[in-house]
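Only one protein chain is missing; all other protein chains are in place.
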Amino acid sequence: MKTDKDYQNRLYSYKRNIFLQGERVGRDHPSFQSGINAVSESFRAALDPQYEHLFTTTSHLTGKKVNRFNSFPRSVEDVLKKVECVRTLAQRLGGCALRCGGMDTLSGLSVVTREVDEEFKTDYHSRFLKFLQHMQDDDLVTSILITDPKGDRSLRPHQQVDPDMYLRIIEKKSDGIVVNGAKLFGETTVQDEITVGPTRAMTDKDGDYAVSFSVPADYDGVTILCKPIKALKRNKIKAPYAEYGYPGVTITVFDNVFIPWERVWLCGEWKYAGRLSFLIALYHRTSYCGCKAAVTDLILGTAALVAEYNGLEKEKHIREKLAHLAATAEMIYACGVTGAVRAKAASSGTFIPDPIYINAGRYHAGMNIYNEFETLSDISAGQGINLPTEEDFVTPELDRYTKKYIKRKADISAENIWRLFRMVDEMLYSEQAGFWHAAGLHGGGSPIMERLTILANYDMDAKKSLVKRLAGIS
Amino acid sequence: MKTDKDYQNRLYSYKRNIFLQGERVGRDHPSFQSGINAVSESFRAALDPQYEHLFTTTSHLTGKKVNRFNSFPRSVEDVLKKVECVRTLAQRLGGCALRCGGMDTLSGLSVVTREVDEEFKTDYHSRFLKFLQHMQDDDLVTSILITDPKGDRSLRPHQQVDPDMYLRIIEKKSDGIVVNGAKLFGETTVQDEITVGPTRAMTDKDGDYAVSFSVPADYDGVTILCKPIKALKRNKIKAPYAEYGYPGVTITVFDNVFIPWERVWLCGEWKYAGRLSFLIALYHRTSYCGCKAAVTDLILGTAALVAEYNGLEKEKHIREKLAHLAATAEMIYACGVTGAVRAKAASSGTFIPDPIYINAGRYHAGMNIYNEFETLSDISAGQGINLPTEEDFVTPELDRYTKKYIKRKADISAENIWRLFRMVDEMLYSEQAGFWHAAGLHGGGSPIMERLTILANYDMDAKKSLVKRLAGIS
Amino acid sequence: MKTDKDYQNRLYSYKRNIFLQGERVGRDHPSFQSGINAVSESFRAALDPQYEHLFTTTSHLTGKKVNRFNSFPRSVEDVLKKVECVRTLAQRLGGCALRCGGMDTLSGLSVVTREVDEEFKTDYHSRFLKFLQHMQDDDLVTSILITDPKGDRSLRPHQQVDPDMYLRIIEKKSDGIVVNGAKLFGETTVQDEITVGPTRAMTDKDGDYAVSFSVPADYDGVTILCKPIKALKRNKIKAPYAEYGYPGVTITVFDNVFIPWERVWLCGEWKYAGRLSFLIALYHRTSYCGCKAAVTDLILGTAALVAEYNGLEKEKHIREKLAHLAATAEMIYACGVTGAVRAKAASSGTFIPDPIYINAGRYHAGMNIYNEFETLSDISAGQGINLPTEEDFVTPELDRYTKKYIKRKADISAENIWRLFRMVDEMLYSEQAGFWHAAGLHGGGSPIMERLTILANYDMDAKKSLVKRLAGIS
Partner (left out) sequence: MKTDKDYQNRLYSYKRNIFLQGERVGRDHPSFQSGINAVSESFRAALDPQYEHLFTTTSHLTGKKVNRFNSFPRSVEDVLKKVECVRTLAQRLGGCALRCGGMDTLSGLSVVTREVDEEFKTDYHSRFLKFLQHMQDDDLVTSILITDPKGDRSLRPHQQVDPDMYLRIIEKKSDGIVVNGAKLFGETTVQDEITVGPTRAMTDKDGDYAVSFSVPADYDGVTILCKPIKALKRNKIKAPYAEYGYPGVTITVFDNVFIPWERVWLCGEWKYAGRLSFLIALYHRTSYCGCKAAVTDLILGTAALVAEYNGLEKEKHIREKLAHLAATAEMIYACGVTGAVRAKAASSGTFIPDPIYINAGRYHAGMNIYNEFETLSDISAGQGINLPTEEDFVTPELDRYTKKYIKRKADISAENIWRLFRMVDEMLYSEQAGFWHAAGLHGGGSPIMERLTILANYDMDAKKSLVKRLAGIS
């Protein structure tokens, strides 16, 4: 297993195929540092005796210990551990681990490559397992990358005026395929491998759009456009929270890219495009039932600490809100646990969580997140937004003002007050916070996506039948 | 095991210690029939091959098959089955089974009688097990009965001007104790045995109020005052939904009642009063995670059927609401499942569900129930409230109007439309519906009770520590 | 002006064209008494020096003092007084006055009869004014009656398989018209005159459905089917709240009914069907901005009194909810006031309130009502649902229990506690309460109707233009 340094060094060695505000840059650009810090934590945790039981597992391919993020669940226990592992990591980072999506994509592929092989007598699965072993052996980081630009939303892929609005196969050759298109969202600036899957179910006319593959992140023809999200940055008063962050949202462009067969996971089998996108989303929403619970844990812990610092921790209307946050975190987690407990094995041996519970968990997470940010803003009464800057807080000429006027109860130091409310400001009102508002609502699929998934998988007729029987309707 | 007829016959044989609007009545008064019908279903289900795996279990006392409602969970599997059993029964009844509370009280007593024995070298537990075997052998129905009148809410039990505002021990004798007081809420009109527990934690000065016992429902000195809830009644067009219902809310008065020692479960051990009330509530909220999911199942099924009858089942804004209902039902159930999965054995061998998840489940159920009724009222657009009466619907002189003007799409019969909207009217706007609004919000403890329980059991310091670490607060 | 007795006596003299659960009954049937009591209050208030400034106005037709409910607003001040008058009356009744709808229908007709005359050179308006004078002179009560059965919701009126699914003109004669059909909802059992209007906009093919007229409530061919709502009834402890109530929902059937021209207000002018239904709804929603504020006033006052009786009136989480209720009542009322302030004169001289504000007010009222009932249920903690019955409270044998166990703080009598919680029970959990849940959500048009009306009248392009300018979109 590799160290965080190994990961960082290889990242810095990649070709400069990233553009940041019009300029070509390397992975060592400061803009990506907080994201790299976040990913690094998953390497450190795997080597930390306190956490390794969660962050590592035994490869069923090699019998070696590997990072859990490069595995797929092979038991109910694995699914439970995955959820707990993600919650733990997000608690430590105060946010996104940037590595779950890759695991979730690999999990989905482990199922579908096998199912496609069974129907079409192809050999995707064994090639995929070889790739997975490569990921495990080198302890690599891969992506979740499924959203296409989509063009005119009222048209299917093959109906678009510009056929590239969904990533597509433009040529099949003896040694591989050539693809063209782009994938939106993602954080491919800090990942080793780019793995791509379809964004939706396809019809027989959309066969060219049923495609999945992996390539190295700096592969020929791949261009990464990054929209930076301003990192939290502390100049004078450091804190772990400000070390981590989202490294910018990417548009990953594939301009006539050749993919050799050994890295192709779906190629025209349109019937399985929907299955694959469903599964990748399902596994990702399973991760979400852990990471979203952690986000609420942090909002709750912060709100509780603010109440304590402000001397309001006994107020019933405050306690009501704290209890609501706790009940929300655990309700989301409970959906993850129940989805895990009811997981069923696929033909590949991969365990597939129950989609109803997982989607319910992600759905309620998305429906609650703005309200949770609002609760923290409410309890902290807007404090944080007017905090003295670091420099004003420590500059000798000014600290006689800033340290004086920030004080509350005598037993809490000015610095601790500053530290807490700075974190509140960063959590709620910074550009990173803005990103987390979007991610909390839409990441892993907006609530509307979970609603659709639930409706598609729910036995609504059974519920109607209960009612018909009671109403005496024949 | 007994049949529903056995249960009904013995009920009808009890002494007439019930008052209904000022008059002394027997259990055969029509006002109780819908409640008796509901309880009877738990007897029928236990004898039904389709359901017996859920509704029966093997007595660990006798090895015989007994009704699950007269058992306590001895494994995670038992807790899971209990939740599923309650959901199934509530789905069939369209409402309350009226029998879970007894099971939940017995479960709580199985734990505490043992714990008290361990500390005080008493022998409550073996006596309790004898009582439990009596319950099993005769397939009896008992109560959950904990709420005291409480008098002045700002005073503790022993501080009240009238010392009877909480049920209390007024004398300890060699062969038993004498108690005085009353218990509010409950449905003791349709139960065989009345089991009583404390409503809250007690202090050393409240020792006389730390009392728990069981007596037959028509025992000397016990008077039951019943506030009737008008039963759903169909004169012309019958339906199962209208056969069941809540038989009226009772105030059970204990006027200098003698309880022999073999039926006393707590007597002055004030340290365990809170423990016992916590556990009875916990088990009852566990049941709630099943029955409340069933209530939402029915609201969902009804709303879906209304949308179908009105030709709106494809509308996105309707589907959004149906999906929300489904996600709510399953989220509550998931809390029950997770509470079960994380259950731990007490010294008595009883499995105690995880209080955080169970309380989170009941909490969200309570917080959502008014909104769910609102959703059904919204989707059904107030239809039902103006439905022709049964008599107008079938009277020859009038049915040329009523059957004509109720029609919608050609393929749905006027009668089925009437049946559906009559059930909507009964679910939402009847006096029974009013009761279910109250019960949905407060039954098993109002949301404020779950918030307090969560706060009392939640590791808030752990959440603060996460934040302190991230903020760099030492 | 007439007295309440005059009103009652003439009502009792009407022909028995009402069916109640299959039986033909007169207006003196006890089922209608609470509704008649409610209407009577509007007669008493008009003769009460304290209220006459609100409840009467000067007829612009005769210069005589008339009941405001038989007038239409001829100034901004009139609209303001109308809203205040309705709020005051609903506060006194604890619910619906049953007389606003008639006023609102008359107001709409005053506008449209004139506008139709202007376009088609008809003479509806002068005939309508004669009818209005008749209403004023005899101080009569009329209806709002617009909802048709609608049949298949996906078809327009003229497309229905059964052409009667919307009330229609089946014959035009020299002396009048013949109509057939039915109107749903309404309380025509306690009204003197039945006035009917179209339920929606019509197309040229729906001309036969563009019809409006008035007939006496016991007119030949009119049959009233009443779905009773169980009245609040006190046997032992009377209270004003229980004297009033909704007298049952009617389906009013018109079976080949002849309407003389002097009572026809619209007859085939389909372009004005939508205008008339819009205006009747608008005026009714204006009333709603008063009566709904009063409903919230009562919920607020009750919740405040419950908190006081329970000793919780200083608790912040309770006060938070009381303040929310107050802010909700006044926000709805403010929409009414603003709609009034921005009222504009129609060609008839009638003032038409601003539809945006009026619909916003009714919309928010509908969106909040379930939550308000929930708040009262929450603050009253389910008490009320388990209150001793009247008989148990006063029967000598039982009152030593009931009066004892109901007590709270020493300075509040058992009877007052009973009185308060009985009203809570009646407000929240009775069959009447069920009706008010439906009416609060749907009365005057469900929230979806206000949303549609707002969208149809709102200058959305202006809002888009603001954004385009700011975004630099040309």
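Chains here go by letter, A, B and C, matching the order in which they are written, and residues are numbered from 1 within each.
Quick note on the criterion: contacts are C-beta pairs under 8 Å (C-beta built on N, C-alpha and C of every residue); 3 or more make two chains touch, one makes a residue touch a chain.
Keep in mind that what you see is a predicted model, and the values were worked out from it rather than measured.
Undergrad: Out of C:G22, C:G35, C:P73 or C:G94, which is the one that touches the chain we can't see?
TA: Checking each option in C:G22, C:G35, C:P73 or C:G94, the one touching the absent chain turns out to be C:G94.
Undergrad: Pick from A:T195, A:S277, A:T328 or A:T402: which residue touches the chain that isn't shown?
TA: Missing-chain contact among the listed residues: A:T402.
Undergrad: Suppose we count only contacts with the excluded chain; which residues of chain A make the list?
TA: Here the touching residues of chain A are 19-23, 149, 151-154, 161-162, 164-165, 182, 184-185, 223, 225, 227-228, 230, 249-251, 253, 255, 310-312, 370-371, 373-374, 377-378, 381-382, 384-392, 394-395, 398, 401-402, 404-410, 428-431, 433-435, 437-439, 441-442, 446-448.
Undergrad: Just checking the interface: what residues of chain C touch the absent partner chain?
TA: Against the missing chain, chain C presents residues 91-92, 94, 237-241, 297-298, 300-302, 304-305, 308, 319-320, 322-324, 326-327, 330-331, 333-335, 337-339, 341, 356-357, 359-361, 363-364, 416, 419-420, 422-423, 448, 450-452, 454-455, 458, 460, 463-474.
Undergrad: In the complete complex, which positions of chain B touch the hidden chain?
TA: 315-317, 320
Rule of thumb we're sticking to: only the chains that are shown with their structure count from here on.
Undergrad: Expressed in ° and rounded to a multiple of 5, what is the rotation angle of the C-alpha superposition of chain A on chain C?
TA: To map chain A onto chain C, rotate by about 180 degrees.
Undergrad: On a C-alpha centroid basis, what's the spacing between chain A and chain B, in Å?
TA: 41
Undergrad: From the mean C-alpha coordinate of chain A to that of chain C, what's the distance rounded to whole Å?
TA: So the centre of chain A lies 52 Å away from the centre of chain C.
Undergrad: Using the touch definition from the top, which residues of chain C touch two or more other chains?
TA: Within chain C, no residue contacts more than one other chain.
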